[in-house]
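With one protein chain removed, the remaining protein chains of the complex are shown where they sit.
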């Protein structure tokens, strides 16, 4: 049970706080001064990032940064926050939910979240600032680069290599042995069976609308 | 450990009984008089719904209604059964499997099932008579309307809004923030990235058959 400072007051912070609170005490949230709301978030104070260390000292508090939705296309912002927090003397929390399965051989970087029911198999490695959302599967010997985000139920088979700042959408499928370049975006439900270049964007084949209503079909 | 009466003797009742029995005692099954089989179901008596309360009193028994496959296109039948059961004085069982992850902040209606390994995140809400099948993911702040059915491994990301009487097929993908209208049917494996109208039916893009047999390929 450590005392924790969370950077970020968006949806991701809200969800991840829900996991963290099973094991830790969150004492405050912090954001850049321009974004402080002058009030509370989830019943804790929201303080400005610039002098946060003078209020919640780095010797008694762990730090975790969770950037919000609008930062997704440039997850490197997370890197900048982490660098600043490190400069202030903070150590980072990485949180593995109790209901996740993570092989003991997995290497987990700083400021990572492995969510409920996620699976990370033998020989995999997660860089810094990696988020693995609920029900996602990170196969054996998969490598995930810094600041990449694995959405819920995404499934990547053995030996996949994922670059930095990558976004993998919910329930996406990556077959084994492929490589996903830095900054790539793989949309929700997308099936990817070959290598993906840097910054590339893939979109799933969407379901098609039938010309019958639900009252006219048998299911 | 409560005593429970289950309405329905189809496949869903069989599967859900398997979950419920970890925590409760099922004393009987009930169906409309026309469907009683004059015998047993899973080694319990099957009694007619019309006078069920005279045999298994509402003070000592919880009630749960599980409609069968042929009712899927009109899950409102479930509502009618629930209304009748409520009129008889029964309180409803909602069952959350021990291996499911359900945030404490989730609102769960009456007569709901959250199956093994399902996930329901922070801020989500389930109406009455909602079934969440194994391995399904109901994201944060998702709302699911009354009598909707979420099949195994279906994945819906944050802030999705699902109407009433909706069917979501197994391993379907719904991206975040979309709305699914009442009575819609989303087929197995379908990827849905935009809003879906009332009663609309969506079908997945099916895999294609290669002109090689499994003996001719490398996998």
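Going in written order, the chains are labelled A and B, and every chain counts its residues from 1.
Note that in this section contacts are C-beta pairs under 8 Å (C-beta built on N, C-alpha and C of every residue); 3 or more make two chains touch, one makes a residue touch a chain.
Predicted, not measured: the structure shown is a model, and the values here were computed from it.
Note that of A:27, A:42, A:55 or A:200, the residue touching the chain absent from this view is A:200. Which of B:2, B:84, B:99 or B:179 touches the hidden chain is settled by the complete complex: it is B:99.
Contact with the undisplayed chain is limited, among B:134, B:163, B:181 or B:199, to B:134.
Contacts to the hidden chain, counted on subunit A, fall at residues 72-74, 101, 103, 105, 117, 119, 121-123, 135, 137, 139-141, 153, 155-158, 167, 171-176, 183-187, 190-194, 199-205.
Taking the whole complex into account, subunit B touches the unshown chain at residues 11, 14-15, 18, 99, 116-117, 134-135, 151-153, 169-171, 187-190, 203-210, 212-215, 217-219.
By our rule, only the chains that are shown with their structure count from here on.
The copies subunit A and subunit B differ by a rotation of 120 degrees on their C-alpha atoms, rounded to the nearest 5.
Taking each chain's centre as the average of its CA atoms, subunit A and subunit B sit 30 Å apart.
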